[in-house]
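My questions will all concern the structure given below.
All protein chains but one are shown in place.
Take a look at chain A:
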Amino acid sequence: MPWSFTLSLDETTYPLGVVQRTVYALADRLTCLVAQQPGRVSLEVMPLLLAGEGAPSAETARALLYRNLNDFALRERIRLETQGLCEWLARTALKEAGL
């Protein structure tokens, strides 16, 4: 019987976009159902059926999820703090191409 568990996450710490990017990144190993409640995002997690014997254990999956959630939350923080700079760079660098 494949394992499953549910994480209930504080949406302030892990906004929906962060959760979605985490789920996307781990899609080759885990199947996740994402649901929103007021102030919370819940993840129902189970191993990807296609992963077969390469599927992680529940303990490994939990560690993998939290590490990736924290990493994507940090990436989102960096993105917000540097917002606009990437677009400025591309616009300035490529303006001679009419872009």
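Here, contacts are C-beta pairs under 8 Å (C-beta built on N, C-alpha and C of every residue); 3 or more make two chains touch, one makes a residue touch a chain; residues count from 1.
In the analysis below, contacts and distances are computed from a predicted model.
Of the names listed as "V-type ATP synthase subunit F", "Ion-translocating oxidoreductase complex subunit D", "SCO6045-like C-terminal domain-containing protein" or "His-Xaa-Ser system radical SAM maturase HxsB", the one that matches the UniProt record for the absent chain is "His-Xaa-Ser system radical SAM maturase HxsB". Where chain A meets the chain that is not shown, the touching residues are 12, 15, 21, 24-28, 67, 71-72, 74-75, 77-82, 85-86, 88-90, 92-94, 96-97, 99.
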